[in-house]
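A single protein chain has been omitted; all remaining protein chains appear in their positions.
Per-chain residue numbering starts at 1, and chain names A, B and C are given in the order in which the chains are listed.
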Amino acid sequence: MSRFLFTFIILFLIWLGFTTSLATSELITGAVISLIITSFVYKTFTDYGMKFFSPMRVAYIIQYLIVFLIALIKANLDVARRVVDPKLPINPGIVKYDTKLKSRTAKVILANSITLTPGTLTVDIIDDALYIHWIDVTSKDPDVIYREIGESFEKILRKIFQ
Amino acid sequence: MIIFLLSVLGLAIIFALIRGFKGPTASDRIVALDNITTIVTAGLVLLGLYFERYIYVDVSLIYAVLGFVGVLTLARYMEGGL
Amino acid sequence: MTWLAVLVALLIVVMVAAALYSVVQKDLILAVIGTSVISVVLSVLFYLLQAPDVALTEAAIGVALSTIIFVIAIKKTDRYEE
Partner (left out) sequence: MILETIGYIIISIGAIFLFLGAFGIFRMPDIYSRMQAGTKATTLGAMGVVFGVGLVQPEWFWKTFIIVLFIAISNPISSHALARGSYKIGIKPFTKKEGLDDLDGVYEAEEEK
């Protein structure tokens, strides 16, 4: 039941964003369509349900977004520097990164975040290992890889999805 | 001002198109296509600002929602799935 | 007004080039990428000629649907033309 409500709320918010109007007819149509879609997909849409909206989690999500935005801007300055430099200072390679996260949703979010942060691109996820293309491989030591690439994300994600 | 920004985006699309025509493998061309779609998404919003018509933003919304489906299909084909 | 005419002319040149590319190409996946580029450019053209509703439809069908159908057809037959 709680999963049902969660899916419905998310879908209805997306509908509001698409139409951007508060007319009664639009709201009723949106509610009906969201209900129909929800009744089909709520079992696969989420594993968590309404308890996802607890205040602690919301605070962590906001913290995550801030960390992510800072990393995104840093990533872009990094890419800009490498692209403009006439010598093209890159040393690419694919490294293995072991994640400690268990939840599937958390792994997907981690992979997407890693793709958008400095110098890294997720190539594949096999079980608990993420294979990451790193544009400037400084070390092959797993601890260094863990610290440099994803530690700041993983700490917050573990708190959100525990 | 907007026209200058649009010409910057046009230059970007031209670079991506050169990679699309040149790129040695099919993957390079798909990357170029993906980037052209994203740049067009941004450019259409900018054009909507120039003409000052709200309905024009909807086209960009369609690109943002559906633009990656084509690339995803091509990628799945290359990998042998689908 | 003049820059709009120049932009439309440039877009038509790109569209014709992409169409020729996808006709000449022997590798059909590359031809599909060519048609994708055509539909992106075509939808920008519709947009510039003040028809946002047509541009919306072209974006949805050209980018997502026709690419998927072509790729499925190639999957069922052969990738390379003789």
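Definition applied: a contact is a pair of C-beta atoms (placed from the backbone, for glycine too) under 8 Å apart; a residue touches a chain by one contact, two chains touch by 3 or more.
Please read these numbers as outputs of a predicted model, since none were measured by experiment.
Student: For the unseen chain, which displayed partners does it touch in the full complex?
Tutor: A, B
Student: With the full complex in mind, choose from A:L5, A:A31 or A:V137 the residue touching the hidden chain.
Tutor: Residue touching the absent chain, from the options given: A:V137.
Student: Pick out which of A:G30, A:G119 or A:G150 touches the chain that's been left out of the picture.
Tutor: Considering the complete complex, A:G119 is the one touching the chain left out.
Student: For chain B, which residues reach the chain that was dropped from this view?
Tutor: Those residues of chain B that touch the unshown chain are 1, 5, 8-9, 11-13, 15-16, 18-19, 25, 27-28, 30-32, 34-35, 38-39, 41-43, 45-46, 48-49, 52, 54, 57-58, 60-61, 64-65, 67-68, 71-72, 75-80.
Student: Going by the touch rule given at the top, which residues of chain A touch the chain that is not shown?
Tutor: Those residues of chain A that touch the unshown chain are 14, 16-18, 20, 72-73, 75-76, 79-80, 82-84, 88, 90-96, 111-112, 115-116, 119-124, 126, 131, 133, 135, 137, 140.
We take it that only the chains that are shown with their structure count from here on.
Student: CA centre of chain B versus CA centre of chain C: separation in Å?
Tutor: Here the centre of chain C sits 12 Å away from the centre of chain B.
Student: I'd like the Å distance between the centres of chain A and chain B, where a centre is the mean of that chain's Cα atoms.
Tutor: 22
Student: For chain A, give me the residues that contact two or more of the other chains.
Tutor: Residue numbers touching two or more other chains: none in chain A.
Student: Of all the residues in chain C, which ones touch at least 2 other chains?
Tutor: Residues of chain C never touch two or more of the other chains.
Student: Okay, in this complex, where on chain B does chain C touch?
Tutor: 3, 10, 17, 20-21, 26, 29-30, 33, 36-37, 40, 43-44, 47, 53, 55-56, 58-59, 62-63, 66-67, 69-70, 73-74, 77-78, 82
Student: For the complex, which residues does chain C have touching chain B?
Tutor: For this pair, the touching residues of chain C are 3, 7, 10, 14, 21, 27, 29-30, 32-33, 36-37, 40, 43-44, 47-48, 52, 55-56, 59-60, 63-64, 67-68, 71-72, 74-75.
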